[in-house]
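Once you've had a glance at the structure underneath, I'll fire off some questions.
Every protein chain of the complex appears in place save one, which is left out.
Which chain is which? They are A, B and C, in the order written, and residues in each are numbered from 1.
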Amino acid sequence: MEKNTALKDTILFVGFAAVVLCLPIILEPIGANYPDLLQKIAIFGIFAIGFNILFGLTGYLSFGHAAFIGVGSYMTLWSFKLLTMNVVPAIIFSVMLAGVFAYLIGYVSLRRSGIYFSILTLAFAQMCYSLAYSVLTPITNGETGLQTRAIRTNPETSLLDADLRVIDQAFGVQEVGVPTTNFFGMAMSGYTGFYFCAVLLIICFFIAQRLTRSNFGMMLKAIKSNQNRLNYTGIHTRPYLIAAFVISGMYAGLAGSLMAATDPIAGAERMQWTASGEVVLMTILGGVGTLVGPVLGAGLIKYAEQKVSSWNEGILENFFSFLPETLQHLMTNIGSLFVGEGWHTTLGLMFMIIVIFLPGGIMEGIQRIANIFKRKSGDNSKGASAPQPAE
Amino acid sequence: MDAIFLQVLNGLDKGGAYALIALGLTLVFGTLGVVNFAHGALFMLGAFCAVALERMLSVSYERINPDKQDFLGNPLKEQISYLVDWLGADTAAFLQDYSVPLSILFAAIFMAIVGIVMERGLIKHFYKRPHADQILVTFGLAIVVQELVRHYFGANPIPQAAPDIVSGAANVGAWVGLGDNVIYPWWRLVYFLFSAAIIFGVFAFLQFTTFGMVVRAGMQDRETVGLLGINIEQKFTVVFGLAAVVAGVAGAMYTPVLPPDYHMGMDFLVLSFVVVVVGGMGSLGGAVLAGFLLGILQSFASMQAVQELIPGISQIIIYLVAVIVLLTLPRGLMGRKGVMED
Amino acid sequence: MSVAEDIANEPGRSFERGVANSVLHIDDVHKSFAGLHALSDVDLDVRQGETHAIIGPNGAGKSTLLNVCVGRLKPDRGAVVFDGTVLTGKQPHEINQLGVARVFQTPEVFPDLTVLENVMVPALSKRDGHFRLNPFKSFARENHIRDEAVSVIESVGLKAQLSDMAAAMSRGDKRRLELAMGLIQHPRLLLLDEPTAGMARHDTNATIELLKQIKQGGMTKVIIEHDMHVVFSLADRISVLAGGRIIAQGKPDEIKNNPKVREAYLGEEQV
Partner (left out) sequence: MSERKDITRRRVIKSGAAAAAAAGATPYFYTRAFADGHGYMNAPKGDSVTFGFNVPQTGAYADEGADELRAYEMAVEHINAGGGGMLDTFSSKELKGGVNGKTVKFVTGDTQTKSDAARASAKRMIENDGAIMITGGSSSGVAIAVQGLCQEAGVIFMAGLTHSNDTTGKDKRANGFRHFFNTEMTGAALGPVLNNNYGKDRKVYHLTADYTWGYSQEGSMIKYTQPYGWETVAAVKTPVGAGDFSQFITPVLSSGADTLILNHYGKDMVNSLTQAVQFGLRDKQVNGKDFTIVVPLYSRLMAQGAGENVKGIFGSTNWHWSLQDDGSKAFVKAFGTKYGFPPSQAAHTTYCQALLYADACQRAGTFKPSEVGAALEGFKFDGLGNGPTEYRADDHQCFKDVLVVKGKENPSSKFDVLEVVEVTPRAKVEYAASLLGGELGPYNNG
């Protein structure tokens, strides 16, 4: 049995890695094989996987994880501005700083559970957002966002408008205009940027998988199932919760850092509650507590945001051009309710449909389809998909 | 002194709005056990009831006036209101002037229908589902509702005028013996009284009717009420309808203060959750108390003297209060043990 | 200074560390809820290796006493001393780590875990104690603990349901699972809150047999029970609680014939 699980895990991991690395080919038919969307899918995949370590395993629903995205992004930008355009130090510092923030916020917020915990995390994140947008402008450059600049020539220029990059300067790097971010010379934009993110996504997936299968992961699941009982079993649950919170915060910090690494700008709006809500939706949409689900959810939402929003009426009219003209107009009108500027409607409907018909998210849908095929191939001796009786 | 007095008025006014939204939210939490992320959308729908009524009262037909020109230089098509034709100019003007107060009736009926349909059609299937599912489905619904509103009314705010008689500012200073600088808009005073009346009405309803008794018992202990064999499902529908109506009329009456736009529900959503949690989940009194408390604190935090002392405080005061309250009082101001803690 | 030390060092109070070979010593414990005295002047000694039953009519304060022992409730006065350590004021997980395990009256299992996992979790916590974070220590590779868990599950008769979700089990099965979760920790003191309630007679007997076997292993047990068949089959000594006070203590035979006990139980239970 134990070998069976290990084998299944290995297959899952290898399959996941293969699919991620082949995404540019797999997504070609739906027109999603361009670097930015691929990068976003990988980055938000990391975010969602990390979020799932907290929410999926312990059941603690944080509404403030966007704060760590912001922390990671700002730290990365400052590393670019002060040290070097190489992403390695930026990522390391960002993940560490996000971890520190997560520890502080988690330490306080985890004194409460349930919706009280959710509101505490929300409150902290909203405070970070509001301050970053206004009072902390000297660090965050407010609404405009922090960007990389040319090397400072006049010492009186604010560091927001000019950079130092001491490491790069020490190595005598010649810069023309504003340089691009790199990983030892490999540019972080375009497909290289995607592969960089993809490799990190696979590593993050691996770590999450190991965590889930470890004793630590089992304790987290036990916390979700019955935290009180676990206390009487001799486990002090708080350190476990804080650890889970910090780990998922570091995942978020990494995601934030990668956002800034592939696209060197950091804005406060990344920390708004809607951004925290987005990752909650991704996780639930894909399937809470599953390993692959959150990544699927992330991909789906990013696809909707990027592609569905771009299907304007012209594209719709082309799409329905095979119809007679009146019908074409009618269909275009109906269609435009759901795509283009109406893409939010599609998103809202998708949430509702999935949660009504597939409570376990997309992963449950996949499971059901798989079960149908299993049954067709004759393996229906066991009622594997029999619903669990309610309490 | 003047400034402080006015900030208290501001706080009461804001607090009234917060309390009205939070009231329905906490009622639904407490009795149905549902985390309703679409509650903000109900508030927004109520506000658009006022807009819709105003539009209905000024439905018109076109008449070409060859003497005037429109912006393209073509003969102007004048809009003639049907209401004017039917009822005469005076009555029509009167009705249009009072469209916001009239919209309370319209909003109450419309929102009751919306609430009942929503509960029967969707919410009731989610009583036993995890909170996360409830959040996702109601959030999805909120998005769909607000996109529909945007489709018909556009994205820009649509101001609604208060009736002429209460459109100016009252010389409140003269009433309480303060200076002439203490003036306050009539409509805001009306709104405060209105919210107090609604809050009082809801409490009286829950306190003095048998129906209210059952609902309160349900908030105490849902299982027991179920065991009593009372037709609790039907009661739940009514409770949800009530919450929708309260949110709706609160929204309709708020339109002269804040020109409604399709996104206002989302803007109020987070705030109303903070209010409910600070008050204590499922506690009606707590929601009202927290609503007024946060309203007044927010007003004071915006004063320049305070802002100079603590920069940025006006931006974060609500959340800061939420953190402090939750850390010192584990279940909010008036919350009970065991509600929504899993 | 911890709460426990605080209480122990309260001026003018000294705890007797109990009689010789006492494992659990309950010293003058008072607890009241809103003016209602749930426990008053409770003194109790549980000796090493014995099975001590606490009986009494409904509302006598039995469960309150157990809750005070495991740290769920804090007494108003008095203390609980386990093997020389004051438990009062300690966190539930600390008390468990000292070797006190509890089997709950209403089954408190992990509903979303399998039966096997339910039993392995307490075993892990017994072994590892404090917080551990090692992502490469796979739960599936804990062969030693799994084997032990399987044998304990077998001994409570749940072998067939090894990989079932606990949520889907019957109430009686959950109680047996509870028992297994307590047993696997090899506690020095096992507190059993009505371990056979809701079981069929046949299963009750099986449980009695199981507990008898454990007794040979030298584990000290405190058992709260309504079912006198169970009590008299297992108990070495019995304490009777009524109205929050201990009204009698002694060997089963003494208790059976105690007139006070009969009075307290009149119309309540059949002795």
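As a convention for this text, a contact is a pair of C-beta atoms (placed from the backbone, for glycine too) under 8 Å apart; a residue touches a chain by one contact, two chains touch by 3 or more.
The model shown is predicted, which means the values in this text are computed figures rather than measured ones.
Note on the chain not shown: across the whole complex it touches A, B. Checked against the full complex, the one of A:Ile26, A:Ala150, A:Val199 or A:Ile242 touching the unshown chain is A:Ala150.
By the touch criterion stated above, the residues of subunit B touching the omitted chain are 2-3, 6-7, 9-11, 13-14, 17, 68, 70-72, 76, 150, 154-159, 161, 167-169, 179, 181-185, 187-188, 256-259, 261, 263-264, 267, 298-300, 302-304, 307, 314-315. What subunit A contributes to its contact with the hidden chain is residues 24, 31, 33-37, 40, 85-86, 130, 133-134, 137, 141-145, 147, 150, 157, 161, 168, 171, 173-180, 182, 184-187, 189-192, 195, 259, 263, 265, 267, 269-270, 305-307, 309-310, 312, 314, 340-341, 343-344.
Everything below uses one rule, namely that only the chains that are shown with their structure count from here on.
Inter-chain spacing, taken between the CA centroids of subunit A and subunit B, is 34 Å. For this pair, subunit A with subunit C, the centres built from the Cα atoms lie 46 Å apart. Chain contacts: subunit A has no residue touching two or more partner chains.
Shown for subunit C are the residues that touch two or more other chains, of which there are none. On the subunit A side of its complex with subunit C, the touching residues are 2, 5-6, 207, 210-211, 213-219, 221-222, 224-226, 228-237, 239-240, 243, 388-389, 391. Those residues of subunit A whose C-beta lies close enough to touch subunit B in the complex are 55, 61, 108, 111-116, 119-120, 122-124, 126-127, 130-131, 133-136, 273-274, 277, 280-281, 284-285, 288, 337, 342, 344-345, 347-352, 354-356, 359, 390. Residues 35, 122, 125, 128-129, 131-133, 135-137, 139-144, 146-148, 151, 266, 270, 273-274, 277, 281, 311-312, 315-316, 318-320, 322-323, 326-327, 330-332, 340-342 of subunit B are the ones touching subunit A in the complex.
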